[in-house]
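With one protein chain withheld, the remaining protein chains of the complex are depicted in position.
Order as written gives the chain letters A, B and C; numbering starts at 1 within each chain.
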Amino acid sequence: MIWVIALMVIIMLAGAITVLFVESHVSAIAATSAVSLALSVLFVILQAPDVAMTEAVVGSGLSTVILALALFRINKKHGKQPSEQNDA
Amino acid sequence: MNNIAFTVALPLLAAFLLPIISNSSKSAARFIGPFVLLAMLGFSLAYFNMLEHPVAIALGGFRPPLGITFHLDNLSLLMASIIPLIMLVLWPYANIEGYREESLLLLLAGSASGLALSGDLFNIYVFYELLSVASFGLAAANRTGAAFAATFRYLVMSGLGTVLALTGIGLIYTQTGTLNLAHIGLLASQLNNPAGLSAFALIVIGIGVKAEIFPVNGWVPEVYSTASPRISALLAGLISKLAVLVIVRLLVVAYQGPEALTLLLVLGMLGIIWGELSAWRSKDLKRMLSFSSIGQLGMVLVAFSIPGEAGMVAGIAMMLHHLVVKPGLFMLTEHWNGSLNKLAGAAKSSPLAAVLFMLFALSLIGVPPFPGFWAKLLLVTGLVEANTPLYLTALAVLLSATVIEAHYLMHTAIRMYSKGKKKQVKKLHQTPFTLTIISVFAVVLITALITMAPLGNKLQHIAAESSDRALYINTTFAARHTPVRKQISLIKQQSKVQ
Amino acid sequence: MTTDLIHWLLYGGAMGLIVIGIVGVVTLNNIFRIVLALAIAEAGANLLLVIAGYRFDAIAPILTGSSANQLMVDPVPQAMVLTSIVIGVGIQALALALVVKVYQNYKTLDIGEIHQQLSTDIDNSSGVISLLSSEQPAGERPLPEPSAQHETAQLNQGGDK
Partner (left out) sequence: MRNVSALVFASGLAFLLLVITWQFVVGGAPMLIGEAILQQGADKIGSANLVTSVVLGYRGIDTLGEIAILFTASTATSLVLSSLSAKTSSSKKVVIRDDGTILASSASLFFPLLITLGMYIILHGHLTPGGGFQGGVILAAAFFLPLLAVPGRGVNHSGLALVEGFAGASFIIIGIIALFQGNAFLQPFFGHGEMGSLVSAGTLPLLYTAVGLKVGAELSGLLANLAEIGEIVPESTDLQASSMQTESNGS
């Protein structure tokens, strides 16, 4: 079991550091999601099934969707920006 | 049928139902907010009259350390009655765009009274978060780009504070195994170590985002300049005091060691220096008031860091004084929102407003007959009596801050009475509605001035009660689900036996 | 030995997440990324709470027929973490809505630029000549308009860019 814990902690910390340094926003969102997933595995090991379920559903599901929607919105604007500058 | 839980439940209920009601009848929806606030006022005042001795109420009917308790003493009930009062005064009767803002204000009221009454660490955290989210919504309600950006920075800083506070709560729970404040107080000796003290520091910094404490107050000038004056008045006047109240409770119940007090003292001093110097440098009224509010809260913190009852009296006095004066000043910026230079001639266009400004400014500086003077006097005597090098340094900082404060406030006042260009003077006219709101605060201030002697006694009483750690703990553990009157007699019997 | 290692792994993981998250919030320049870093710091605090309720050889706090006399882990921190996860996602959604609106208004995600534009906006709306604007190149310096309101300030910004 200790190997699972070690693996999950390493995935978690690596994911967190990735969020800080990776270039693309999409990868950053994916890394956050990975952190949540590893965290929910840890919660299962720590005998917290309720929390694990919530973390999996909310942390790596819902919040990823919310982040993706917001990013989608921002990118869409981003693509249009040059033409707007011309207008101005 | 009189239960204090209604002061939390009713506004939340109304806020939840407001969208539905406003869909069917807009005019009915407009009455709900003020009505609920009046009801809240009624509930808390009813308890205030009944209360001779602090009581605790176990919510959910579970024995105190297990369930969540509400702690009712003079201080918390005072705050719980001030909340609906001040919100009634600042309620946006005229310019409501939709139900959303009303809904957010009601949520703010409910969470604020929860925060004032709660005696459970995690419950305080939940209400604090609710308060934060509602205030984000209100701060962004102007919907300008600047308001969004300022609110975002506010949110990030607040979110950081949340993480720190939650870490602090986690540390306390790891060490004591409980969340109830009174129970933590019983186990306080376990917290007198680096881990316990850093938990306190983390919670102070975390909750301190709302209390405008020194390192985490970068949001203050931005949000207060971009939000509407009403919201600034609420945040600076009321919400910051509730955050301070939480810190004070924690200090009294669990952290009476010198380290925690020194931390507060140093943070308070830094806040005073930073706030007053920035206020002195600022060139427009809104930012000047925001920075001065940071300085004032620094003084409140310094006051609470004085050990014993003297500090409690001074702190509560400073807190209540700022609570009355700052909203009044912020409401003045509703029509005087330009730079200080543009205020020239303001006294001519609305003489009453200028007089009110003078009144508030003099009281804020601490000129003798006004209530602000007595509050500052309590603080100064407290600092002199504490008589250690650090407290005397704080005294020096406080006195020089007062000089700076006098300089910039009087400078502004003089500018108002100087002659301005005609075209500009017209724009500085305050509307009667705003003037009425400001006058309410002024009337409260003057009433306090007249009734200074009984008010001082009452303050002493409140301070003695709320700085008594044993009383807090006993009260909480006596909480049963019995009617309040019976509970009071029970506590009396117990204290006789002891 | 294994207990020690588990101890270090768990606390190291929780504290690591908190510190990485806070460093991210303080150092990152991109506001979208700051929201992500905040979520990570929150996850660390949640893990810390769950660890506080853990004990070895205990089962999850759910009563079943076979769990009569077994040791259970503490349910209180788990309930707290449930609450704080849901609170976190609410705040995250609000933060992202603000990010979208800030981006629409200021056309940038850089916190430094946003801060600068914000100060200029506030200065403009109150008619103070900005302290910051003297550091900007002359072309970007907004004209101090005495009657400028928020809207006009924004339009100026948009036009200048």
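By our rule, a residue touches a chain if its C-beta (ideal position, glycine included) is under 8 Å from a C-beta of that chain, and two chains touch if they have at least 3 such contacts.
Predicted, not measured: the structure shown is a model, and the values here were computed from it.
Participant: So which of the visible chains would the left-out chain be touching?
Facilitator: A, B, C
Participant: Just to verify: which one of B:P54, B:G145 or B:G366 makes contact with the chain not shown?
Facilitator: Looking across B:P54, B:G145 or B:G366, the contact with the absent chain belongs to B:G145.
Participant: In the full complex, which of B:L166, B:L179, B:L332 or B:M416 touches the chain missing from this view?
Facilitator: The missing chain is touched by B:L179.
Participant: Can you work out which residue in B:F35, B:F62 or B:F433 touches the chain that's missing from view?
Facilitator: If we include the chain that is not displayed, B:F62 is the one touching it.
Participant: Taking the full complex into account, what residues of chain C touch the chain not shown?
Facilitator: Output for chain C: 3, 6-7, 10-12, 15, 18-19, 22-23, 26-27, 51-56, 60-64, 72, 74-80, 82-83, 85-87, 90-91, 93-94, 96-98, 100-101, 104-105, 151, 154-155, 158.
Participant: Could I get the residues of chain B that touch the absent chain, sorted low to high?
Facilitator: 1, 3, 5-6, 8-9, 12-13, 15-20, 23, 57-62, 65-68, 100-101, 103-104, 107, 110-111, 114, 122-123, 126-127, 129-130, 133-134, 136-137, 140-141, 143-145, 148, 167, 171, 173-180, 183, 193-195, 198, 481
Participant: Could you pull out which residues of chain A are in touch with the chain that's been left out?
Facilitator: Looking at chain A, the ones touching the missing chain are residues 49-50, 52-54, 57-58, 61-62, 65-66, 69-70, 72-73, 76, 80, 83-84, 87.
Here is the rule we go by: only the chains that are shown with their structure count from here on.
Participant: In angstrom, rounded to a whole number, how far apart do the mean CA points of chain B and chain C lie?
Facilitator: Computed value for the inter-centroid distance: 25 Å.
Participant: I'd like to verify one number: the distance from the centre of chain A to the centre of chain C, where each centre is the average of its C-alpha atoms, in whole angstrom.
Facilitator: Centre-to-centre distance between chain A and chain C: 13 Å.
Participant: Mind pulling the residue numbers of chain C that touch at least two other chains?
Facilitator: Only 21, 35, 46, 51, 99, 104 qualify.
Participant: Give the residues of chain A touching no fewer than two other chains, as numbers and ranges.
Facilitator: Residues: none.
Participant: Mind listing the chain C positions that touch chain A in their complex?
Facilitator: 2, 5-6, 9-10, 12-13, 16-17, 20-21, 23-24, 27-28, 32-33, 35-37, 39-40, 43, 46-47, 50-51, 53-54, 58-62, 72-73, 78, 81-82, 85-86, 88-89, 92-93, 96-97, 99-100, 103-104, 107, 109, 158-159, 161
Participant: Touching residues of chain A toward chain C in the complex: what are they?
Facilitator: Touching chain C: residues 2, 5-6, 8-9, 12-13, 16-17, 19-20, 25, 28-29, 32, 35-36, 39, 42-43, 46-51, 54-55, 58-59, 62-63, 66-67, 69-71, 73-74, 77, 81, 85, 88 of chain A.
Participant: Give the list of chain B residues in touch with chain C in this complex.
Facilitator: Within the complex, chain B contacts chain C at residues 122, 126, 129, 132-133, 136-137, 140, 142, 144-153, 155-156, 159-160, 162-163, 166-167, 169-171, 173-174, 179, 221-222, 225-226, 283-287, 337-339, 342.
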